[in-house]
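Coming up: chain A.
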Amino acid sequence: MELLLVLGLPLAGTLLLALLGARHFAGELNIGVSFATLAAATLLVVRVIRHGPLLVWHDQFLVDSFNVFLVALTVFVGFTTAIFSRPYMRIEEHHGRLNPRRLRLYHSMYQLFMAAMLLALLTNNMGLLWVAMEAATLSTVLLVSLYRTKASLEAAWKYFILCGVGIALALFGTILLYFAAEQTLGREGMTALLWTHLDAVKEHLEPRVLGLAFVFLLVGYGTKVGLVPLHNWLPDAHAEGPTPVSAVLSGLLLNVALYAVVRCKILAEGSIGSALPGRMLMGFGLLSAVLGAFFLWRQRDIKRLFGYSSIEHMGIITFAFGLGGPVANFAALLHMTVHSLTKSSIFFTAGHASQAAGTQRIDDIRGLAGISPTIGWGLMLGSIAILGMPPFGVFTSEFLILTTAMRDHPWSTPILLIALGVAFAGIFSKVQPMVFGESDAPPLPHSPAMVPVFLHLAMVLTLGLYMPPALAEWYRAAARLIGG
Partner candidate 1 sequence: MLKSQLIAQSLKLLAACLLLISFAMLSRRRTQRLVILFAWQGAILFLSTCLVAYDAGLTELWYSAALTLVLKVIALPWILHRLIQRLGAQWDTEPIVNIPITMLAGLALVIFAFGLAQPISMLATTITRNTLGIALAVILLSFLMMITRRKAVTQVIGFLAMENGLFFAATSATYGMPMVIELGIALDLLVGVFILGIFFFQIREQFDSLDLHHLEALRED
Partner candidate 2 sequence: MWQFGEVALAIAIAPLFMGWISQCRAWMQNRSAPPLTQSYRMLRKLFHKDAAVATDASLLFRGTPYVLFGTMVLAAAIIPSLATDLPFARAADAIALIGLFATARVFLSLAAMDIGTAFGTMGARREMMIGFLAEPALLMVLFNAFLLYGSTSLPNLVNEYAARHTVIDPSVIFAAVAFVMVLLAENARIPIDNPGTHLELTMIHEAMLLEYSARHLALVEWASSLKLFNYACIGFALFLPWGIATHGADGGVPLLAAVAALVAKLTVAGAALALIESLSAKLRIFRAPEYLAMAFLLAVLGLLVHLLLGANINA
């Protein structure tokens, strides 16, 4: 059945690429596996759309409208990233920054990472969720340190320790959750940690325990979401890892972590009955948005710049989830989608841009439109999209979020206004000279893969102007599920 395929294929790919990852066709193989996963996931999605939510294997696995679209997103971006990473890694090899052994590590870890994320998304068991998150961390740690440079090692180390500690706290939260659960659900079988069961009885869970548990889970998974002030690993990891990894990190991993947080929030809110968890999310969200924006203002490294932009956007999404309610949740889910599409495409272009200029320092990247129009305009359009200019989809969600905030919590809108304004100035003042102006850099050895970039941007553009009813219905269902 599809679920098995979706989970199994990446694992198989991991082993396969662990053996063959060093061959010259590894890139294609990687693409192949990702594509197979994509196909399987499509089947799964179709099935879920047809027959509604899906609970299998003693309810251990859950596919409902909330996570299925994240699954679709994950496999899709995973696929496009695989397409992108083939020429990118070729060029890296050509520049002598990587050797076949590293490539093997890269390819197999890439697949493992995908597998871990899919597991985290699909499992119905909070414990397994935790395990999957930990696995994702471990695999990406190896990916971040792929270049073995001082910087990349340091980044990986910080990433490992911070996220390790975070994840440990999350585990304690899970334990507390279990502790609360077994009061009501008892410990027969392994039902006490199944999200669906918890969701069913969340009103009867002991609120005080759930409060504690939520705090630990929030701090734990929030570290991986990159909420200020737990974000410190994020820019380093994004800047020092290989670009495809940065793309999947900010495009997918953050989403998955946020997904975990939201699942916990649903339970906590149901049990506590007050809006406290929502308020916490709003606080974190605003803080991340504002501080992320101010960080943007002072960046010198292109990938670091967009890493911070991810923090800012995660802040906005978290804020929206904190607001709760059908529209805000809808907007948050939409923003998740468009952000991961846009941000990954930006990282694709940024990666090629830094390859073309031979550096990641913004001041040394000039006149991209001159070197290669596709890269230049890709970066320009991507930045404009991520800055929330219509007709791109990011604007749609920001429109909904801002208006909702204006309606429910007017006090927060000035903060958001500042955040958006500063972020705009921060990013655009740096992107514009990179794209425009003169340059005398040589062309790239291998032709860059710009198809994914423009594919993503086209999708984001479409979402900005027209949303297929099926998708909208899907979001609505998910929003209803999250409630709040």
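Keep this in mind: contacts are C-beta pairs under 8 Å (C-beta built on N, C-alpha and C of every residue); 3 or more make two chains touch, one makes a residue touch a chain; residues count from 1.
Selection rule: all candidates are chains of the complex that A comes from, given by their letters.
It should be emphasised that the depicted structure is a prediction, and the values quoted were computed from it without experimental measurement.
Although all of 1 or 2 belong to the complex, chain A touches just one of them, candidate 1. On chain A, the positions that touch candidate 1 within their shared complex are 125, 127-128, 130-131, 134-135, 138, 141-142, 145, 148-151, 153-158, 160-161, 164-165, 168-169, 171-172, 174-176, 178-179, 182-183, 187, 190, 192-193, 206, 208-209, 212, 236, 239-240, 295, 298.
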